[in-house]
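Showing subunit A:
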Amino acid sequence: MSAAPILALDRLTRVFRRRGGDPIRAVDGMTWAVTPGESVGYIGANGAGKSTTIKMLTGILRPTSGTVRTGGLDPLRRRRDVARRVGVVFGQRSQLWWDLPLRESFTILGAIHGLPREQVRRRSATLVEQLEMGDTLDMPVRQLSLGQRMRAEIAAALLHAPELLVLDEPTIGLDVLSKQRLREFLRAERAERGTTLLLTTHDMGDVERLCERILVVDHGNLAFDGSFPALAATVGAERVLVVDLAAPTPPLADVPRTRLLAVEGDGLRQRLAFDATATTAAAVLAAVSARAEVRDLTIEEPGIEDVVRRIYSASR
Partner candidate 1 sequence: MRGQGWRRDVGVFWVLARAGFRRYSTYRLATFAGLVTNTVFGLIRASILLAALAAAGTTIAGYSDAQASSYVWWSQGLVASVGLFGWSEVSDRVRSGDIAVDFARPLDPQVAYLAGDLGRAALQALARGVPSVAVGALFFGVSAPQGPAVAALAVVSVLLGVVISFGCRYAVNLTSFWLIQNRGVQLVYMVASGFLAGLFVPVHWFPDWLLVVARCTPFPSMFQAPIDLLSGRAGLGEALPILGVQLAWAAGALALGQLLTRRGRRVLEVQGG
Partner candidate 2 sequence: MADLRTDLHAYRTLLTARVRAQTAYRVSFATDVLGTLLVGLTELAEVYVIFHNVPRLGGLTLAEALMLFALANISYSLADMLVGHLDTLPAFIRAGTVDAFYLRPLPLLAQLITSDISLRRFGRLGVGLVTFGIALRINEIGWSGRNVVVVGLAVLSGTAIVAALFVCASALQFFLVDASELTNGLVYGGAYASQNSTQVFPNPLRVLFTYVVPAAFVAYLPTVVLLDLPGATLLPAWLGWCSPLAAAVAWGVALLLWRAGTRHYQGAGG
């Protein structure tokens, strides 16, 4: 059976008029489609147009021009039908009932979606087990920690078994362990039920581990559409090792397969860039330790602004 796209944008544009300023083209003529079952990372810097796109595909915002079809439907005209087939999690806004026990939020959402009570009970039990939330069901939502709340939001978004799950910055503020557990859950959910995943984030770690396909958006335009390895190849998988040395040391310019970026504090701190495909952080660290005593170290990943910049410079 040919897969009709579950999400289709055609020259989608959204312009914001500002008082006493130029209009902002938050989304500028974007055209792309997502087939059912894909997992797509939608990344870009703050203000690049990610949230605006999400709002348009859920019917919260009206496009200035162009079209968007979610599940084949126009989200403005068929908002309620779209709502039945999509689940959305906003990282910074809650959709749960603040002062009621979590259990009640599920009951209410079940009633809102018109799900039979037995089905709601079974589904929420499954989700609760998979997300390891057993002890939080009777707690008022406002008492949950951020990690617990995010898991609750995702469970709530999945309650009505949507075909498409949209996550807007879901791992913001979470610690490393919570992020990992969340990513594993999403992978399992996709594997089991074929749910399409659209994830916006500016955490490259999310993208690398969760998404088969990446859309990079910059100032409302699509800058890149491909897989993560392709992105890494285009952008270069360069990481930066920052070493704090025990004593002032002359610049470490001769460490193999590295590039010295900067020397601070008279040689106490040095920044070395290396290609992650050519060598490893451990190897670089070993080479540096052979030349000087290392007191402390940090590893920096390329931020999203770097990635975007490099996409553009690579295409020239």
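The candidate set was assembled so that all candidates are chains of the complex that A comes from, given by their letters.
Everything below uses one rule, namely that a residue touches a chain if its C-beta (ideal position, glycine included) is under 8 Å from a C-beta of that chain, and two chains touch if they have at least 3 such contacts; residues count from 1.
Here the structure is a predicted model, which is why all the values come from computation and not from measurement.
Engineer: Touching subunit A in this complex is which of the candidates 1 or 2?
Structural biologist: In this complex, among candidates 1 or 2, subunit A touches 2.
Engineer: Under the touch definition given earlier, write down the residues of subunit A that touch candidate 2 in their complex.
Structural biologist: 16, 55, 58-62, 76, 79-81, 83-84, 86, 88, 90, 93-95, 97, 99-100, 104, 107-109, 111-114
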